[in-house]
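Got a structure for you, questions after.
Only one protein chain is missing from this complex, and each of the others stays in its spot.
Entry: chain A
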Amino acid sequence: MKNSIGRDIPEVIEGYGETIPYVGAFETQPAMKRQAPKVKTIHPRKQKLVDTLETVFQQIPITDGMTLSFHHHFRNGDGVVNQVLATAAALGIKNLKVALSSVFPVHETLIAHMKSGVVTALDTNYMSGPVAKAISKGMLAIPVVLRTHGGRARAIECGQLLIDVAFIAAPAADEYGNLNGVQGPAACGSLGYAFPDAEYADHVVAVTDYIVEYPLAPISIPQCRVDYVVKVDCAGDPKGIVSGTTKITKDPVGLKIAAMAAKVIEAAGLLKNGFSFQTGAGGVSLAVAHFVRQRMEQEHIVGSFALGGITGYMVEMLEKGFFKKLIDVQGFDLEAIRSIQTNPNHLEVSANFYASPFNAGCAINKLDVVVLGATEIDIDFHVNVVTGSDGVIMGGSGGHADAAAGAKVTIVVANLLRGRLPIIVEQVLTATTPGETIDVLVTERGVVVNPQRPELLQQLLAAGLPVKDIHDLKAMAEKIAGVPQKLKTSDRIVAVVEYRDGSVIDVVRQVNQ
C-alpha cells in the first residue's frame, strides 16, 4: 500500500509486524493508556552498588531475547554500550534487541555481536559509521526501527518499545542510584534522552566511573527507579563526548546561506521580543544563530528561549541576555555543561518534554523557528536525512521531524550542490520529514517557499528576498551538475522509518554491495 506521501509500505514487514501507514503530520491519534511500568520495591538495608556488569547480568537476570536500552549522551566517546555487550557475549547471551537512541562510529563492536547472534535487533533514532553501513548492506535479518527523538519517548511511554533493562551511562552517581550528567570525568551535560528509559524500563542499571557520597547533588535522574549502580573503570572518553568549542563555519557559501536564513526569519516577522529558536550544532546552523544574534543586538530584541542540542554559542546568548532561557535535552560542549550546572535559567528536560507528539504538549510546539539540514529535499518538500546519495544510512531523524512539526516556521538550509550532486530531487530516496512540515528551503542560489504557505511567500517577496520556484532551482542545479542517475536498491527492507507518531513514513532498502 502507499502512505499519504506516496511511499510504498508493505502492510506487514517481516520482523517488524503490521504497519500503520503515515497519513499526515497530525492525523494519527492515540487511543490507548500509557504503558504501566513495573512497580518496584527494595528492602531498606539492601545495597544497589555492585562490582561488575556480570553481577548485574546474573542478578537481574538478563536472558536471551531481552531488550537492552542505552542513551547516546556520550556520543562518539561512549564506553558503556561496548562494555555491556561484551559482557553479554562473554555470558553467551543471544538474540538481544539494542535500543540505543543514536549509534556512533565508536559502536563498531556491534557488528561483531550481530555476526555472532548476540544482537539481532536494533532500535535507534540516528546512526552513522560502520554499523550504519553494515545495516545498509543487510547485516540484520530483522529491519532496524528508525525513530525520531520524540517518537522514541512516545514508543516507550505507549508500550511499543518495551525495555527489559535500561543501562544508563551516568557521568556521576551515588551508591543509591541518583544520577546527573554534569560531574565526573565523563560529564556530558543534560541526560534528557535517558529519562523515559529510567521511568519505564523493568530494570534500571546506572553505569558510572564516578561515585560520590550520598546524596548526589544535583539530581537529574532520581534513585526511585534505579535498581543497580555499577562502577566501571571508564564509562566514556571525554574527547569523544564533548568538543572543546563549537565553531561557526568559515565556508563562504555556508555563511551566505546562513545570512539568508536569518533574513528569512526576520522577513517572516518572527524576530521580535519573545522569539524562540532551535538550530543544530553544525557550522552552518550555528552561523544562522550568529546572524540572528547580530540583528537581535541591533534591534534590542530579547528572545524567550533557545531549544534542542545546546552549544557554547547558545550559552553565550543566554548569558548576554539574548534569550531568557535555554531548554536543553542534550549538551554538546564544555560550556553547555558548565551552564546547565550553574544557571537556573538553563533547564534540563526529557526527550518526552522536548518532542513527544503524544503528551499534553512538548517544547517544540512553542518554537517560532527551527533551522534544519537535509541530505536531499524533493519537489514536494519531503526531506531525507537518513540515507546518502549511495543509499547507505548515514544519519537519521533525531529531532528533525519533531522540530519541523512543532515550529511555526521550519527552515531547511542546504547547499544547492553538494559535491557534484543537486540537493533538490524529483523524489527523495528516503522520506524522513514530510513536506507539509517544511516551510522554507534556503540555498546559496535562492530561497524556496512551500506553496502551502502563501502568506509566508508574500512576506519574503515583500522583503526583497531572492525567492524562486523549487522546480526552477532544481533546474538550475541540474544545469550545473547534470541529472544524477537514479539509485538502484534491492527490495529487501533493512530499516523502517517511523514518523514521530509511530506511523511508517518510509522504509530503507538494502543497497547492492
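Everything that follows uses one rule, which is that contacts are C-beta pairs under 8 Å (C-beta built on N, C-alpha and C of every residue); 3 or more make two chains touch, one makes a residue touch a chain; residues count from 1.
Just so we're on the same page, contacts and distances are computed from a predicted model.
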Choices "Extracellular solute-binding protein", "Tat pathway signal protein", "sn-glycerol-3-phosphate transport system permease protein UgpA" or "Citryl-CoA lyase" - which one is the UniProt name of the chain not shown: "Citryl-CoA lyase"
Candidate in contact with the missing chain, chosen from A:E108, A:E444 or A:E478: A:E444
Residue, one of A:A88, A:A153, A:L307 or A:L417, that touches the chain absent here: A:L417
Sole residue of A:K94, A:K231 or A:K256 that reaches the chain not shown, by the stated touch rule: A:K256
Absent chain, residues of chain A that touch it: 252-253, 255-256, 259, 417, 444-445, 480
